[in-house]
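Removed: one protein chain of the complex. Kept in place: all other protein chains.
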Amino acid sequence: MSIRTKWIALMAAVVLLLVGMQVYYGNIGNTSSQSASPETTFDWWIYSGTSSEYYDNYAQNPAIQYTLRKGWGPEEKTIALNFLQPPPGSEDNNYTTMIASGDLPDIIDAVISEAPRNMVEKGYAIELTDLVNEYMPNYKALVHSSTEYLYNCVSIDEDGNEHYYQLNQVLDGYDTLFQGYQYRRDWIVKYGTNPETGAAFTGGYTDPVDVDAWEDDVLFPSWYDEEKKAKALEIDPAWDGTEPFFVSDWEWMFEIFIKAQAELGIEGKYAVSLYYPGYTWSGGLLSCFGGGVNVFYQDADNKVHFGGNETPFKTYLECMHNWYVKGWLDHDFNQRTSDAFYQIDSTSVRQGLIGMWNGGQSELGGRLDMHDGGYTEGIYVAGASYPINDSYGPEDCRFVVPDCVMGSSLVKGGILITPTAKDKDLAALCSYLDYFYSEEGALIKTLGLNAEQVAEFKENTFYADHGLADGAYFLNDEGKYEKVDTLVNDSGQLNTAVGFNKCPGLVLVDKVDLGYAPSYSASLARWTKYPNTGFFQGSRTTGEMSQADAKICDDIHSKTLEYMGKNCANFITGKSNFDKDWTKWCTVLNKYKIDQAIGIYQYYVDHYPFR
Amino acid sequence: MAKKNALTGSARRSWKTELKRDWVVYLLFIPIILYELVLHYLPMFGIVMAFEDYNVVDGYFHSPWVGMKHFIDLFSGEDFLQALRNTVVIGLFKCTIGFVAPIIFALILSLINSKKFKRTAQTMSYMPNFVAAVIVCSLFTQFLAKDGPLTLLLTKVFGAENQNWFANDKPPVFWIIYTLMGIWQGVGWGSIMYVAAISQVSGDLHEAAAIDGATRMQRLFRITLPNILPMIMMMFVIGIGTAFVAGYDNILLLYMPSTYNVSDTVYTYTYRQAFGGGTSNYSLSAASGLFQSVVGTVLLVSSNALSRKVSGSSLF
Partner (left out) sequence: MARKKQEWENNMVETKTVGDRVIDVILYLIVALVAFCSVIPMWHVLMSSFSDGKSLLAHVGLVLWPVGGFTLEGYQMIFQNASIVSGYINTIVYTVAFTMIGFLLSAVTGYALSRDTKLKKPVTMALMFTMLFGGGMVPTYMVIRSLGWVGTVWALVIPGCTNSMYCIMMMNAFNSIPKEMYEASHIDGAGHISTLFEITLPQAMNMGSVIILNLSIGQWNSWLQASIYVPNKKALWPLQLVIRQITSENANFLNSSNPNYSRYLIQFAVIIAAIAPIIIAFPFFQDKMEKGVIQGGVKG
């Protein structure tokens, strides 16, 4: 073959390939099997949170298919939903291009959008007030049943009129957190002694199979201190001394951890870890010293503060410095910048070398035991609530209940309906969505289908295929809805695949028994012992901020955080002292126009409270 | 028979005669001109974002105009100068050590006789290029952490202190580590084009030189190197132009507040300012990008001029 023939062949091949691609790819991806009329077919953009493990498109979700079998709205029309799912990790790009190009679907997840009111004002969403009043009796009744719902779901204008701009996820109780402080209870039993009698503790696993079943006779020192015991019972009448309550209890544990490590021959480790800047952004441990978070928060009287230059923060740093000097605190804490907040030095934790840390649900109980004769042999990890400060700083920093902590909110993200859907049958859509605010719909949304519904819905084999022929849940003896074992023990995302969790609606929390062992539930409960009332970042309060205000505040916010992030660790390690350097610290922070931000935040706290 | 045309080089002529004689070449320019115009130049309206308080909902044409505000914000930032200095220093490291490493590797490869060995080694040296940056960074942070394998090696061989090297804020440490990391990841891949260029050098030249009694090393410096010099100069000019602009995102995975004084670059500084808070400040990031592009252009033009002066070859 001559060179020329070869080139001609190559060109022909290129042309053929391109034509082939046009034909082949032009046809796939456009096949839709919509049975409903265009009027009741809705495109729904969902942010994330669905798994591709069980079905390709969210519309194949059995809960959705079950509920779409019947007609909705006054005319009982068949609805079809078509979900647009951005590839995980590209959600923000996808949202940006969608908004910038104006190609809006009918429904969008409001997770990363501007305040819903702004979206409506700028023409990217429509106001839903009339639709809610007419077609959504369940939603309307529900949001009026508590002020927290009302504050977060409805905008009330100056004349007292209610405006609905979005439809929210509404929870019937506070959710558990996936992370929190936890410690090696087995080390306390093995290496600690009763603070009063000096007797060795006894305890251990009560069930060889259940990693959560554990019993011991550990009592903490403050139980034996009458004064502290009284204070503790004032804060929590149910306290029985078996859980650490005060900062001094934590410190007592740290000594035991250090002793344990010495006896086991673990070198170069520490008793407790700390997130790298020296504090956590949302408060947490810092809030135990009075005041609130290191940045902006509101106090019990709804007054906005900047916490970074206040005494509670200084007290917190003094405590951390003391822990550092005593060798309890991780000496390399500020070098662990690549670690996530709840996975600090996680390899050491997983090797069983650390006494106390901030970690996830999967580290509780005996879950870390590697059964290889290493340091995790016989481990039992218990959750700890935040400690109450009894040792550091002035009086008003002591014995205060932390109120700026990671917490769950009763109202979560929602959806917006865009002008694209204006001419469609919104009556049918709203009636359909309203169903999920009723208890019956909420069960389908939150938990999936029960045995009866599965039996009735034979044409869909999803439940049968995944070992759920008896449904996803049942009503147990205590009158709670309990998940079936297949779902409790599932290590994948089957739980999210059986219900319609991306739909706005009522999320059942209190009425659901997740099927956890009691000791495990107790550990989780300790993480949410003190509710959050002060930390408003990311809540409805900041969600309502105008773009301009948000920008000013964020700017100040990030500048202060940058300065604190760079310098805070020095107070803990002792490079900076608490006299001269603290004054300088306050002077610098005051330069960042924090008063301006306080003023702006105060307006939103007053007008758009989140609680 | 044939008239003189652009095929063989020519003197300056008018557009008309040019088009008449070399219309085919001008035709060949059409695809790239269309491609660049549509896919690169049309979207450049997006640059206006640097002068606005851009938000997605208002878009490019309705966001409030703020003029130079973002540039002023950027330049007046407390740590901007420090970030700029670090960017310049890291850029210099990249353009010097980082630039010559693949050339040296390619030259060494050209001296290896065993074809099998050469091929295997070459294939192996490309591997780091395929490992995602996140994994590379996490491996390096593990290796250079306190008690990490590399740290222990350095302690034993050079008596260096056992420490987390990424937490070391003494000036050249971070820069050297970062440069070496870049070399390690790119040396094999970067050498491909030099290997290709070297293999293009005519064997006759080598043969003639060998007959004249030139040693291997002499041939390397008198024949191979001069022959690939235009290529090297071209890569150098491009390298300097882009050194300031690209490749700083990995630092986000490696730096920490306590080492900002050596590790903070214009990119990372802007990243924190623009995306560190709750809302994303796209305009600030665009302004910073524009600033870096302008600096890159100045560097590119001057290195091009320098290349013309030194080696007689230039890009434009």
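Order of writing sets the chain letters: A and B. Residues in each chain are counted from 1.
Here is the rule we go by: contacts are C-beta pairs under 8 Å (C-beta built on N, C-alpha and C of every residue); 3 or more make two chains touch, one makes a residue touch a chain.
The structure presented is a predicted model; accordingly, all values stated were derived computationally and were not measured.
**Q** Which displayed chains does the hidden chain touch?
**A** When the entire complex is considered, the left-out chain reaches A, B.
**Q** Any idea which of A:Leu68, A:Leu84 or A:Leu233 touches the chain not displayed?
**A** A:Leu84
**Q** Out of B:Val195, B:Leu254 or B:Leu284, which touches the unshown chain?
**A** B:Val195
**Q** Check the options A:Glu39, A:Glu53, A:Glu263 or A:Glu439 and report the residue that touches the missing chain.
**A** Among A:Glu39, A:Glu53, A:Glu263 or A:Glu439, only A:Glu53 touches the chain that is not shown.
**Q** Looking beyond the chains shown, say which of A:Ser113, A:Gln298 or A:Gln361 touches the absent one.
**A** A:Gln361
**Q** Please give every residue of chain A in contact with the chain that is not shown.
**A** 3-4, 6-7, 9-10, 13-14, 17-18, 21-22, 25-26, 28-29, 51-53, 56-57, 84-90, 93-94, 96-97, 100-101, 103, 178-179, 343, 346-347, 350-351, 360-362, 364, 370, 372, 376, 488-493, 516, 520
**Q** Since one chain has been left out of the picture, which residues of chain B touch it in the full complex?
**A** The missing chain touches chain B at positions 1-2, 5-10, 15, 18, 22, 24-26, 28-29, 31-33, 35-36, 38-47, 49, 60, 105, 108-109, 111-113, 115, 117-132, 135-136, 139, 142-143, 148-149, 184, 187-188, 192-193, 195-197, 199-204, 206-207, 210, 215-217, 230-231, 234, 238, 241-242, 245, 286, 290, 293, 296-297, 300, 315-316.
Quick note on the criterion: only the chains that are shown with their structure count from here on.
**Q** With chain centres taken as the means of their Cα atoms, state the distance from chain A to chain B in Å.
**A** 41
**Q** What part of chain B is in contact with chain A in the complex they form?
**A** The touching residues are 53, 55-60, 137-138, 141, 145-147, 164, 166-167, 253-258, 260, 272-273, 276-279, 281.
**Q** If we count contacts the way the header does, which residues on chain A are in touch with chain B in the complex?
**A** Against chain B, chain A makes touches at 95-96, 99-100, 114, 118-119, 122, 124, 268, 276-277, 332, 334-335, 337-338, 537-538, 542, 547-548, 550-551, 554-555, 557-558, 561-562, 565-566, 569.
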